[in-house]
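The other protein chains are all here in position, but one chain of the complex has been omitted.
Entry: chain A
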Amino acid sequence: MKARVHVMLKNGVLDPQGEAVRHALGSLGFDGVEGVRQGKVIELDLADGTTEDTINEMCEKLLANTVIESYRVEVL
């Protein structure tokens, strides 16, 4: 089985990289880009039967820093 973990900075945490991307889009002439947030996608190849609880534990312990990041698990 596969799972995909999306890791994003929490709302309210300033994302300097996202801001830089927003500026770059503006200078390319793309008007109206009001915000950009940059995150990570982590794909996991897992033994069949791995529970969502276990994947959440992986996120809490390593894949995300929950001080500044939130995560979302998608089982594929």
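Odds and ends about this structure:
The working rule: a residue touches a chain if its C-beta (ideal position, glycine included) is under 8 Å from a C-beta of that chain, and two chains touch if they have at least 3 such contacts; residues count from 1.
We adopt the following convention: contacts and distances are computed from a predicted model.
Note on the omitted subunit: UniProt lists it as "Phosphoribosylformylglycinamidine synthase subunit PurQ", one of the names in "Spore gernimation protein", "Phosphoribosylformylglycinamidine synthase subunit PurQ", "Extracellular solute-binding protein" or "N-acetyl-alpha-D-glucosaminyl L-malate deacetylase 2". Mapped onto chain A, the interface with the missing chain covers residues 13-14, 16-17, 20, 61-63, 65, 67-68.
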